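For this depiction, one protein chain was excluded, whereas all remaining protein chains were kept in their positions.
For clarity, chains are labelled A, B and C in written order, and residue numbers in each chain start from 1.
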Amino acid sequence: MTITSNPSSSTNSILMSMSEAIAKLTCDGSSIVMGSGMEQNIPFSAGHELIRQRRRELTLIGPISDILFDQLIGAGCVKKVCAAWVGNVMMGSAYNFRRSVEQGVPNKIEVVDYSNFAMACALHAAALGIPYMPMRSLLGTDILKNNPNLIEIESPFESHESQAPEKLSAVRALHPDLAIIHAQRADVHGSAHIWGGLGVVADSAKAAKRTLIVADEIVETSVIESDPNRTVVPGFLVDAVVCEPYAAHPSPSQGKYNRDHQHYTEYHAETKTHDGFLDWKKRWILDVPDRAGYRRLLGDARLLDLSVGESAYAAETDFGY
Amino acid sequence: MTITSNPSSSTNSILMSMSEAIAKLTCDGSSIVMGSGMEQNIPFSAGHELIRQRRRELTLIGPISDILFDQLIGAGCVKKVCAAWVGNVMMGSAYNFRRSVEQGVPNKIEVVDYSNFAMACALHAAALGIPYMPMRSLLGTDILKNNPNLIEIESPFESHESQAPEKLSAVRALHPDLAIIHAQRADVHGSAHIWGGLGVVADSAKAAKRTLIVADEIVETSVIESDPNRTVVPGFLVDAVVCEPYAAHPSPSQGKYNRDHQHYTEYHAETKTHDGFLDWKKRWILDVPDRAGYRRLLGDARLLDLSVGESAYAAETDFGY
Amino acid sequence: MFLAAKAHQSCSSVCHKNVTTELTTEYTLAELMVVSAAREIKDHEVVYVGMRLPLLAFLIAKNLHAPNAVGFYENGLIRETPASELLFTMGDPPNILGATQAGDMLNVMGMLQSGRVDIGFLGAGEVDKFGNLNSTFVSKGDGSSVRLPGSGGASDIASLAKRTVMLVEHSKRRLPERVSYLTSPGNGDGKGWRKSVGLHRGGPSCLITTMGVFRFDSDDCSARLESIHPEVASKQLQDETGWQVEITEPLQSTTVPSQDELALIRKIDPKRFWTA
Partner (left out) sequence: MFLAAKAHQSCSSVCHKNVTTELTTEYTLAELMVVSAAREIKDHEVVYVGMRLPLLAFLIAKNLHAPNAVGFYENGLIRETPASELLFTMGDPPNILGATQAGDMLNVMGMLQSGRVDIGFLGAGEVDKFGNLNSTFVSKGDGSSVRLPGSGGASDIASLAKRTVMLVEHSKRRLPERVSYLTSPGNGDGKGWRKSVGLHRGGPSCLITTMGVFRFDSDDCSARLESIHPEVASKQLQDETGWQVEITEPLQSTTVPSQDELALIRKIDPKRFWTA
């Protein structure tokens, strides 16, 4: 016996354009967690729109960040970075980040250093609604000494091995204003299927006050509901959905498009100077109106080259009864 | 370019019978987490083998436990229960549990009361290798007052809202000797695909010193690796794999068989007295040698009735590149 | 969370006439409780559903007046659409099929703790006048005690949801002045107690019994009778309550189930497993 069809699926769409979403969900001074999927599914198109809309004084949050943070820093959008690693995941250093810290070009940013795990725990604590997470990492390091959100504590329970109080580290919960998350597919309410390494994606959506989903593809709610274990972000947490093919380029989106290694090596070579970065920014960000324009700039041949060469489908899974 | 095929997949099978697995992985006094999938995927066949092998002085651990814990208690296998709820998930009270606590029949057990979330956090802390988890639940309750693994603490970070130290609860990490986990499918190394509500399954495997996977179906490693996001327990954590269709009966295994409501109501009616339970135990546990015998006792008509009536496959997901 | 025992067991043979509509419609006390519980759910709210009667109440609300409510189940399920069949437990296959998200308990419990849950449903062996619940031990008249199944997730929901609704069979034994064991926190011993022990939000909103509906909006955070079920006398209700009942004047008669509500309940639970 079936009682009813989905009463909410056909209404309440929060699908919008990237320019609308960034205008709606960010302002100068926003704190934003991005790149929570690590080297995969980095929301580059959202970062480019932040640059086009000339957002300023942003706090960027993420374990690693790849060159997305470097681009926002070079464009002068950033006041502060809370991260474990800022660079080019393929090539090492990122030059805008170095110029900003070392020379104040285009502006001096504040860097609050975490480790990856400390960042994961800071977002996990916020996702769980507790003020901190205890850890065993970072004891004795200068990271712990220099980051006010990391402290040493003692376990309130006695140790099994010794009677002395057990030393631990603790990281304070981090609540970003906004999480920007790339998904392979989502419905118009924001429920998102993501696959591959999930990094800190789920916790970043729950830690943040608001969430923007950028999806390669919009699907019917029935597709999402056909596989609820694939849902990494449920729609009720989401404030806007943007659909943009190749939104994560040059990072990969498993099963959708591959990593554009060439783009990383070119970025590394072309942004050694600030003027070099300004040229790069003009070409890839300012002179394109949106992700469709960016795809045209990449060109059909390159998009084809990056597309999936050989599909590999997940084994059949039956949710029936 | 493909470098190599899987060099480890065809060797190192840890597949064995349930009687071998229980003999190998348990002894009198073992602490065992079971029922971590909540109302779904309860490893009843493993519990029945514990009863047949006359294990004694067990500590049973789990948020809820359904009638599996009740059966082990009635059979005199149990010294202690650490749980949030012991009963019959459909009918309410479970009589062996009540008889043991209220009358010492067949023996008095110690009950350490948790809430579901406190149990989840105790296993999460152990999975993460930290001595405790901070929580905001259970403050002011008699659960916290009476369970030595729950205490009140103060946050080491000042609150955003006030300058006074923030009161929290804390639950001590719980490290069971063994986790017994039911999976819809696994490979011979123990890597397990599970779908549906996942309860505290993943954390229980990581919290426990050893893990036993009971699978409805053994599949090639390539099936597991075709969908790594479906893997809830990776094989390197697993010490034995047992393949038994209908191992979770009368609880459901999504996509494999349904919940046997009748079995729950009958158990409730037939175990109101200790003698009633002894008859039940003889019929359903002692007089059947193994799960194949149990299936014969259930009979083909009932198995057919419980089997999947209408399949509902998860949407296609491409892991290719 | 789990109702410690089937709250409707004692009312299986009682039927009432629905006199608010033109048609005379009979309904059971269990149906009246389910409908009363369903009406506590507002559209777009996040609901921690729990087990037993609330499983049905959530289906009613989703299908009738709260189509955008989101259901949380502590086994790790989140549903934005209602299950298509009667549920006996939250882990039943019809509740998994078509869920929005299926994951760990920590996912839903974590969001409960972080304040994302608007309303949670609770049952218990005992509820006292401050809405504290006992689902661990209850004392019998002869001095012996009964071991109940335990908290399940009830204590977590009572600690962490923005508000809670309780469903309990109405009897003097079930509604003592103070619970003998505090499993799940209500308002403790009154105003300010929750904050003093470290609970920053929430507390009991409503207690639905087999005789009436209580609301916890008084100055001292105790239960006040908001409505009495049809055909229940005030004296009968007071006699079966372990504390001096305070009444919100004018005392209402509990709104009986509408035809739509009854039709839906009977469509979902045709064999009356929950609503006999």
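Remarks
The working rule: contacts are C-beta pairs under 8 Å (C-beta built on N, C-alpha and C of every residue); 3 or more make two chains touch, one makes a residue touch a chain.
As the structure is a computational prediction, the values presented were derived from the model and not from experiment.
Residue in contact with the omitted chain (choice from A:Val86, A:Val105, A:Ala126 or A:Val288): A:Val86. Touching the chain that is not shown, out of A:Arg54, A:Lys167 or A:Arg296: A:Lys167 (per the contact rule at the top). Screening A:Ile143, A:Ile218 or A:Ala315 for touch with the missing chain picks out A:Ile143. The omitted chain makes contact with chain A at the following residues, 37-40, 63-64, 83-87, 89-94, 97-98, 101-102, 111, 113-118, 120-121, 124, 135-143, 152, 166-169, 195-203, 251-252, 254, 258-259, 261, 264, 312.
Although one chain is not displayed, its contacts with chain B can still be listed: residues 1-4, 6-9, 12, 126-130, 189, 191, 202, 206, 221, 224-226, 228-229, 231, 234-236, 319-321.
Going forward, only the chains that are shown with their structure count from here on.
With centres taken as mean C-alpha coordinates, the chain found closest to the middle of all protein C-alpha atoms is B. Ranked by distance of CA centroids from chain A, the top chain is C. Should one ask which of B-C and A-C has more C-beta pairs in contact, the pair is B-C. Here the CA centre of chain A is 35 Å from the CA centre of chain B. Computed centre separation for the pair chain B/chain C is 28 angstrom, with centres defined by C-alpha atoms.
With centres set at the average Cα position, the gap from chain A to chain C is 40 Å.
Among all residues of chain A, those that touch two or more other chains are 129-130, 226, 229, 319-321. Multi-chain contact residues of chain C (touching two or more other chains) are listed as 77, 93, 96-97, 102-103, 106, 112-113, 160.
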